[in-house]
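All protein chains of the complex are present and in place, except for one that has been dropped.
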Amino acid sequence: MDFTFSPEHIALRRMIREFAENEVAPIAAEIDRDHQVPMETMRKLGQVGLLGVCFPQEYGGMGAGEMGYCILMEEINRVCTSTGTNVGAHIGIGAMAIYLDGNDEQKRRYLIPLARGEQFAAFGLTESGAGSDAAAIRTRAVREGDSWILDGGKVFITNGGYADVVTVMAVTDPALGARGGITAFIVETDWEGFKVAREEDKMGIRGTSTAELVFEELRVPHENVLGKVGEGFVTFMKSLDMGRLTLGAACIGGAEMALESAVRWAKTRRQFGAELASKQAIQWKIADIATELEALRSLVYRVAWLVDTGQPFSQLAAMCKLYGSEVASRAIDIALQIHGGLGFSRDFPLERGFRDARIGEIYEGTSEVQRIVIASNIFREHGVRIRP
Amino acid sequence: MRIIVILGRVLDPSGIVVKGSAGRIFVNREEYLIQPADACALEAALRIKDGMAAEVVALPRSPLPDDDILRQAIARGADRAIYLTGPALKAADEAAMTGVLTAAIERLGGADLVLIGSTTLDTGQGQLGLRLAEALGGAQITGAWQVSSADGQVQAVLQRNGRYVAVEADPPVVVTLLPGARKLRYPDGVRLINVYRGVGEVGDALEAWDAADLVDEAALTPLVESRGKEFAPERERGVRASGTPAEMAQAAADALRQRMRR
Partner (left out) sequence: MDFTFSEEQEMFRAMFRDFSAKEIAPQAEELDHEEKPALGALRKAAQQGFLGATLPEEYFGAELDYTSYAMLIETLAADSVSTAVTLATHVSLVAMSILNHGTPEQREEWLPLLAAGEVIGAFALTEPDAGSDVQAVATRATPDGDQVTLDGVKTWVANGEIAGLFLVFAQGAEGMDAYLVPQDTPGLTVGYREPTLGLRSATFNTLYLEGCRVSEANRLGQPGEGGSIAQQAQDRMAVALAAAGLGVSENAIQVAAQYATERVQFGVPIAQKQAIQGYIAEAKIEVEALRYLVYHAAWLVDQRGDYGFDASVVKAFGARVARSVTNRMVQVMGGYGYMEDYPMARKYRDARALHIIGGPTELHDFQIAQRIFADLDMDIAP
């Protein structure tokens, strides 16, 4: 077993770290405070090729695989969860769906500009009645000649407010339900009938757009069906699987940010005549974060390797997301506590990290959904079928 | 136009801690950067290339244990890089390197412009650019903020006595760039992945040349022999004052008065 990163991945990480420290870290506080998407930074990421990190070079990407994408997510989230979330929704689920199930024409038309950061993507699945129960979506798509007419809406769509392309899941056959009744569509956001209805006011990741989308007689050409009609459920499950892995990678970054802050403060701050680092309560907490972080790191990069070598990874990806989000939450909570009052102040970045981390256990499949997936997979191997 | 860029590497200073009291340097994180001034030279070369037809070739400033910074240069836009290797090169100092680099440049077909950083971050060395200029027989422009090329000539901007001075020279020219002159651009993602994998357009961009093929071994003997390193001797410590600002000011004044009496 070779646990080293390849030279190109080591070089990639250094490039991203340089970019993250120079371009992303300086804006992190501001985009949170002003509730702004970092469009300029997103464009710069595109210019150096990072928004196509995992896509093949023939489709405008860098060809660095899931390994490269996990490295990107780790390094960006280490300095700014909001920017990381914009990137993750764009690459990891929005463009990813097109990469996984698009035909060559669709990849040339959509994936290339997305990989180059010339356009931005979002993933349109969640609805007000379909959160954890994603199969309960009701947005309807009805065939009309060589088009489909979409009616309905989506909520909590990351990047929804500015995406150029959204991969939308709609019901094409209500009678069939999830198996055979859902289809994925590539929708261009400047088409007639597509509207961004509102932006959510979130506790954290305030440098992101979380939008409500409304479709009113939105006409989508048949050639924009992604994958096969009726097989949308499969498309979105595959995209979510990939997304779960990379969210785990993002959480490595978040936990690292927390650990580094905690260590820096513990070695600087003096109370009762000694540095906090000399206190066992602090040492124990830091040791615990560091241990969990290493366990997460090993898990995530192992799963990235599984993806890049074409092996099954779905079960482990769910574990990455579940464990990662909980590790990151614990880590930032400890880092905040170590900073005392300063951790509670908005003049320091801990509380932003704290607010940002909390969404980890909720979006892209709550921890409850991940547990259902993991348990179902285990029991399926023993012949027992679990329904959520 | 062929532009040669000379690149050296240095330990990332943010990964080391210098403890004078212990007489040691602690390397907590061993990572290497391109010498900051050399990075400016590379960026200057790439900017010229942005505006005209040019070939940018990177060469090492000193013997390197690996070719990483040369691959970095290619990822950032250099067309080629030559990794100089060979056991004879190991102890080469600036004088020896001048010989090797001059021979390498000749083998490349000569250079119109050679760009190099004016000083190194760790050793504060600035002679290589000057030696190269002498060896190549061309003009030398030292400590430039900016360099460009137009109408077959090389232009540079220097700072002299608080003023900016523009100079011009005919190729071949060696220009040394000040650290901080330019921020080196980010690598291009695709070039980065491909140069480390050795595939694609940049698959052949990096070549390794044995120094022994370029010059005689005698030419590689260093002029200077390094006999060791040590910290400066302990010097008399100062007075540490504490208390309220008024008390500290008083203690400092008293100490100064004491010193003046000696």
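Should a chain be cited, it is by its letter among A and B, assigned in written order, with residues numbered from 1 in that chain.
What we mean here is this: a contact is a pair of C-beta atoms (placed from the backbone, for glycine too) under 8 Å apart; a residue touches a chain by one contact, two chains touch by 3 or more.
As the structure is a computational prediction, the values presented were derived from the model and not from experiment.
Shown chains touched by the undisplayed chain in the intact complex: A.
The missing chain, though absent from the display, is touched by one residue of A:Arg43, A:Arg143 or A:Arg371; that residue is A:Arg371.
Interface note: of A:Glu18, A:Glu118, A:Asp151 or A:Glu200, the residue touching the hidden chain in the full complex is A:Glu200.
The missing chain, though absent from the display, is touched by one residue of A:Gly145, A:Gly341 or A:Gly383; that residue is A:Gly341. For the chain left out of this panel, the touching residue among A:Pro7, A:Pro56 or A:Gly131 is A:Gly131. In the full complex, the hidden chain is touched by subunit A at residues 126, 129-133, 136, 156, 200-204, 270-272, 279, 281-282, 336-337, 340-341, 343-347, 351, 354-355, 358-359, 361-363, 366-368, 371, 387-388.
One rule holds in what follows: only the chains that are shown with their structure count from here on.
Rounded to whole angstrom units, the spacing between the C-alpha centres of subunit A and subunit B is 40.
For subunit B in complex with subunit A, the residues that touch the partner chain are 31, 68, 71-72, 75, 186-190, 192-194, 196-197, 200. Across the complex, subunit B is touched by residues 6-8, 11-12, 14-15, 18-19, 48-50, 52-53, 57, 62-64, 68 of subunit A.
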